[in-house]
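With one protein chain held back, the other chains of the complex are shown just where they sit.
And then subunit A:
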Amino acid sequence: MKILVPVKRVLDYNVKPRVKSDGTGVDLANVKMSMNPFDEIAVEEAIRLKEKGVATEIVAVSIGPAKAQETLRTALAMGADRAILVQTDDAVEPLAIAKILKAIADAETPGLVILGKQAIDDDNNQTGQMLAALTGWAQGTFASAVNVEGDSVSVTREVDGGLETVKLKLPAIVTTDLRLNEPRYASLPNIMKAKSKPLDTKTPADYGVDTSPRVKLLKVSEPPVRQAGIKVADVDELVAKLKAMGVHS
């Protein structure tokens, strides 16, 4: 079984985003960019399925600028077998991403597509579900456990209030939640080896997908800042303040 793993290049999760003063977006000039953390979990899960003998080949895909090659090389260094870069400098929305991925899925016929549940830049949480709609495949979102059993996959999902398990017919779409696994670091020899793994470069037009945005970004602003309050000296003062607010047993 082949596994397709889409990955996105995003602002590194340790970097505090700065809103540009002209309100056009978040400043991405000269800041560290990395693979979306949920996508790292997706790559890791695919590799584990390959190590278990369930998967035979892992294809990483990224849709983005030329530099998204670096993100794909990271996936290759972790253990993906080959990569496809769909190169574009435009900001591509989840719906168009899903359409490109649908075209790639048609060509590659994977048994599973594993994606991050959301990218930590736009926080949309849409692409996997949209890809599932377009392919007509079943979806197991926010996964904390994935078990392939014959021609189906059982997915434990993190839902409000607890966990839920669903059984999906393959091929299927899985989106990852944080506790699914802990992604490995690529070793230096594997980083070297990744440089010679195949990476195809395509464009959205190769897949016949129109990527013009449906949603216009009017403005990006700083969130309202919360003012710090006061420090109380001891528990008695805290209790008095809380009681004055009506908070008591």
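We take it that a contact is a pair of C-beta atoms (placed from the backbone, for glycine too) under 8 Å apart; a residue touches a chain by one contact, two chains touch by 3 or more; residues count from 1.
The rule is simple: contacts and distances are computed from a predicted model.
Visitor: One chain isn't displayed here; going by UniProt, is it "Carbohydrate ABC transporter permease", "Electron transfer flavoprotein subunit alpha", "Nucleoside-binding protein" or "Succinate dehydrogenase iron-sulfur subunit"?
Guide: Of "Carbohydrate ABC transporter permease", "Electron transfer flavoprotein subunit alpha", "Nucleoside-binding protein" or "Succinate dehydrogenase iron-sulfur subunit", the absent chain's UniProt record names it "Electron transfer flavoprotein subunit alpha".
Visitor: In the full complex, which of A:Q69, A:N124, A:N190 or A:T203 touches the chain missing from this view?
Guide: Only one listed residue reaches the unshown chain, and that is A:N124.
Visitor: Looking at the whole complex, which of A:N36, A:S62 or A:T141 touches the chain that is not displayed?
Guide: Residue touching the absent chain, from the options given: A:T141.
Visitor: Using the touch definition from the top, which of A:M1, A:V166 or A:L199 touches the missing chain?
Guide: Of the candidates A:M1, A:V166 or A:L199, A:V166 is in touch with the missing chain.
Visitor: So that we can see where the missing chain sits, which residues of subunit A does it touch?
Guide: Spelled out for subunit A, the touching residues are 11, 16-17, 19, 26, 93-95, 98, 120-134, 136-139, 141-142, 144, 154, 157-169, 172, 178-179, 213-223, 226, 228-232, 234-236, 238-239, 241-243, 245, 247-249.
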